[in-house]
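The structure appears below as structure tokens.
One protein chain is absent from this view; the other protein chains keep their places.
As written, the chain order gives the labels A, B and C, with residue 1 at the start of each chain.
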Amino acid sequence: MRNLGIGIVGGGYMGKAHAVALQAVGAVFDTALRPVCEMICTTTEEGAKEKARALGFKRSTAAWRTLVEDPVVEAIVIASPQAFHRDIALAAFERGKPVFCEKPLGAGLEDSRVMVAAAERSGCANMTGFNYIRTPASQLARQIIASGEVGEVTYFRGEHTEDFLSDPEAPASWRTQGRANGTMGDLAPHMINGALALMGPIESLMADIETVHGSRPDSGGSPETVTNDDHGQFLCRFENGAMGMLYFSRIATGRKMGYAYEVFGTKGALRFDQEDQNALWLYKGDAAGDRQGYTKILTGAEHPDYVHFCLGPGHGTGYQDQIIIEARDFLRAIETGDAVWPTFRDGMEVNRVIAAAWASQEERRWVSLNSI
Amino acid sequence: MRNLGIGIVGGGYMGKAHAVALQAVGAVFDTALRPVCEMICTTTEEGAKEKARALGFKRSTAAWRTLVEDPVVEAIVIASPQAFHRDIALAAFERGKPVFCEKPLGAGLEDSRVMVAAAERSGCANMTGFNYIRTPASQLARQIIASGEVGEVTYFRGEHTEDFLSDPEAPASWRTQGRANGTMGDLAPHMINGALALMGPIESLMADIETVHGSRPDSGGSPETVTNDDHGQFLCRFENGAMGMLYFSRIATGRKMGYAYEVFGTKGALRFDQEDQNALWLYKGDAAGDRQGYTKILTGAEHPDYVHFCLGPGHGTGYQDQIIIEARDFLRAIETGDAVWPTFRDGMEVNRVIAAAWASQEERRWVSLNSI
Amino acid sequence: MRNLGIGIVGGGYMGKAHAVALQAVGAVFDTALRPVCEMICTTTEEGAKEKARALGFKRSTAAWRTLVEDPVVEAIVIASPQAFHRDIALAAFERGKPVFCEKPLGAGLEDSRVMVAAAERSGCANMTGFNYIRTPASQLARQIIASGEVGEVTYFRGEHTEDFLSDPEAPASWRTQGRANGTMGDLAPHMINGALALMGPIESLMADIETVHGSRPDSGGSPETVTNDDHGQFLCRFENGAMGMLYFSRIATGRKMGYAYEVFGTKGALRFDQEDQNALWLYKGDAAGDRQGYTKILTGAEHPDYVHFCLGPGHGTGYQDQIIIEARDFLRAIETGDAVWPTFRDGMEVNRVIAAAWASQEERRWVSLNSI
Partner (left out) sequence: MRNLGIGIVGGGYMGKAHAVALQAVGAVFDTALRPVCEMICTTTEEGAKEKARALGFKRSTAAWRTLVEDPVVEAIVIASPQAFHRDIALAAFERGKPVFCEKPLGAGLEDSRVMVAAAERSGCANMTGFNYIRTPASQLARQIIASGEVGEVTYFRGEHTEDFLSDPEAPASWRTQGRANGTMGDLAPHMINGALALMGPIESLMADIETVHGSRPDSGGSPETVTNDDHGQFLCRFENGAMGMLYFSRIATGRKMGYAYEVFGTKGALRFDQEDQNALWLYKGDAAGDRQGYTKILTGAEHPDYVHFCLGPGHGTGYQDQIIIEARDFLRAIETGDAVWPTFRDGMEVNRVIAAAWASQEERRWVSLNSI
């Protein structure tokens, strides 16, 4: 057991989530490495100082290079907007420091390719922040599919749907500008990662992506053009032969955290919806005909990672706990030197799928992933 | 109030359902026309006689022409396999007799075009048997969308999924032979009709259709080639501009009556699943932020057609009641001379969508409906 | 197969439901006896005539004795208010005619005792109208408990909750007058019958019954005293040793058809709610620890009576179908001469429980059923 100095770049929503996680993870998982919150970086000195105080860091800076170069900072968590992911990661790897980078990996496919190359060249631990797949329920789903318990999967449907822009009068903002901040850039990565984790690689896809509300009021109330997508979907085929379909939306009225999937296999089926993250619905085809049905499994001590948070099923884990699980995995990667899924390469794979979807949208045709 | 002599062709699953419905509909809806079960036709004289006895018909025949031509038979219900829909309907219209035809309208697009022409030439009442859209809940969904209560619809997802062939060892049969009996031919029509009813016409689509289990054991256990599709899906755009997606499957393990849809609008959302046919889930975007959520509306006396079956919500209607509602509508069409939705033309529209899906599947491209 | 002339007393909600059921039951179940709707009786000649026309009866009367005595009327369905159940039934049995009587059996325990005596003396078929226990799901629940599949039952909770009087300003009416029309008199019988069917006899109980809204506006808006109960509950012990609890309410805001129960056994558990009448939730204690959970069984062809209405699970039966099942059972009782559950005696047992609850309420103590 030894301490490990951590620096976080970004002190917003995810910066805080990681700060909390790093302070809790040691006691939760009895980790060999115990993170120490050394330094936090946000855009202003003042702001950073305040965040350091509030979130429990020793020092602060407004210059991420200072943080990356600080000798006491042994590992970096990137929780700043995607535009900065690449440069920070490259600088960290140059200094031989492990990096955990929030999703998406970089601001697009090119960024992520560069980041993967740098990560692998450096030999440092590297992880991408796909937290939703880390609920005990989704980990269990992965196990069930991988073990063949539902047979050969014939169909997968996934979605990541939210509704924060479903009102056409919701104002324009940075979220409505630039492809990396649109639905495909910002919301799709989680579920694409989920689909890859559960099903394996996608072979080809056929997408339809759209900006529904082309203009939104700016802060003064005048119309401002929206330059990114509101929702998108694609048909796909996985390399394992299964048919698939994914849908992503920020205008899915009523959906709050619609990270959800449905899997049909030759021997069974699975259903999951993040809005009830402690339940996995399993159907077993071999049940007696008059006792068949979906079983609502409440995650519990016998399922992955759960028991570290609470004993019995129904007690339940939440969003913050996913980030704690991520922290455990990142520490483990640093400690052991073994790659821990999802690495930067896994993050890049997600970006390849997104790029394929855009190619398909633009050319109105099926696109093979190996052309991307 | 007067009696109306009815002849049913087919004494299987749907023949029985219509027989029951015709005997119940008068008392349920106090209809002006009171159907009398005059004659039933099945493939053998013996079988038809036995069905007449069991189902309460006065006479029977194994020759559908005899039934169609019988002077006491004033209206025809076609509940035989799709291969026979066309000829029976044409003969009936020739004699000026109204026809209710089970879905799908004919064995394909060509059949249905001929049937529509004959129906419209004859001026006789004509209806296609899309019963699922007639639940009080789905009628309510239509009203809600049409009234603008959920705003402008931006996305529609529909499915008709069942699992009767999800086991790869399930034996081959007539169901696994011939496009008309495959998933697109046999299961898809209900939900395509539902989509058209809820959303209006489809403008273009992009399909992917597949036979997953290419061979199944015949009665002797030897492999028999399957000649039709196990599942299929398409992306689409509706004429109203909304994006859509539909999925159809007979191998959707765990799904028993997966006639289900989800609608996102600018002001609200709807969810329905036939497996809980007495509930419609409605989300209203204008609810206060801390009281938002999907409301589970139990259909009741204030919703379409419900009160004729029972008084309070939660008492519930079932499958047979849908057929009774159809019977009421067919009688009304005959009585008033006004077309009652869905007419043969509406049935044909469904077949056009299916044909477009096959065209898209074969050419791997978006297909515009007005090219079909 | 032969015809059987039926007379119904009452042409309101249940009179219509039975009329429809009698017209449908032959075709649904291929019954040996085929009911013929001979005569209907309501309070006025005019009204009865109109009901006969609407519901498809040959003749009508405003004098129930005329109906009971009519030689063509071979069996009687009593669907008039409880005040009249006794006299009509006695007259029918005197003439050796089978009687189906709507719940509750008579207007109280005394009535029902007299009715049972008359029924048993006559040797005629006799049934009480507890339809809810006849859903395929609740029949399945009975089988599961009886077979020991959930082990020894240790706890039962039942409720029949509705909300038609939850608004304190809802007007006074006959429903708010007289014990027989209150919650214990009118709503409780269905679930008490359900509890007895699922669990066997109650040994003792401890009740609390209350009129919450003691006064309601009469038709002119002036306050009118309410003379019966709004809700009531009791703790109980069943003869099989299990602990139990039942609750009944007409002011259970939000509950529409809250006929619901929950059963805990040493090896499993069951849950049912009439508001989703096509599903039974079963928990099996012997499932592997990491696959445990409630399974939502959709009723289907392998469950009691379902296949006569539709083939696959998820198609669903509804309220009217329960009445058709009752009609089949009544016809079977007449045909075979064998008692078909629930007989008048079973109806009387329900009244005994209600009487015990009132005794307990009045004396504020546990009451043993064998003292009633």
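Going forward, contacts are C-beta pairs under 8 Å (C-beta built on N, C-alpha and C of every residue); 3 or more make two chains touch, one makes a residue touch a chain.
Since the structure is predicted, the reported quantities are computational estimates derived from the model, not experimental observations.
Q: In the whole complex, not just what's shown, which of A:251, A:279, A:354 or A:367 touches the removed chain?
A: Selected residue, touching the omitted chain: A:279.
Q: Based on the whole complex, identify which of C:95, C:179 or C:267 touches the chain you can't see.
A: Checking each option in C:95, C:179 or C:267, the one touching the absent chain turns out to be C:267.
Q: Out of C:93, C:283 or C:344, which is the one that touches the chain we can't see?
A: With C:93, C:283 or C:344 as choices, the missing chain is touched by C:283.
Q: In terms of residues, what is the contact footprint of the unshown chain on chain C?
A: 150-151, 154-155, 157, 163, 166-168, 206, 208, 210, 212, 230-231, 233-235, 237, 243, 245, 247, 249, 251-255, 264-269, 283, 285, 292-294, 364-366
Q: If you put the missing chain back, which residues of chain B would it touch?
A: The list for chain B reads 140, 282, 287, 289-298, 300, 302-303, 313.
Q: Kindly note down the residues of chain A that lie in touch with the hidden chain.
A: 1, 13, 16-17, 19-20, 23-24, 26-28, 30, 34, 53-56, 162, 164, 255-258, 274-279, 298, 300, 309-321
We adopt the following convention: only the chains that are shown with their structure count from here on.
Q: Report the inter-chain centroid distance for chain B and chain C in whole angstrom, where each centroid is the mean of the CA atoms.
A: The computed centroid separation for chain B versus chain C comes out at 34 Å.
Q: Can you check how far apart chain A and chain B are, centre to centre, with Cα atoms defining each centre and the answer in Å?
A: The computed centroid separation for chain A versus chain B comes out at 41 Å.
Q: In whole angstrom, how far does the Cα centroid of chain A sit from the Cα centroid of chain C?
A: Those two chain centres are 54 Å apart.
Q: Counting only residues that touch at least 2 other chains, which ones in chain A make the list?
A: Touching at least two other chains: 292-294.
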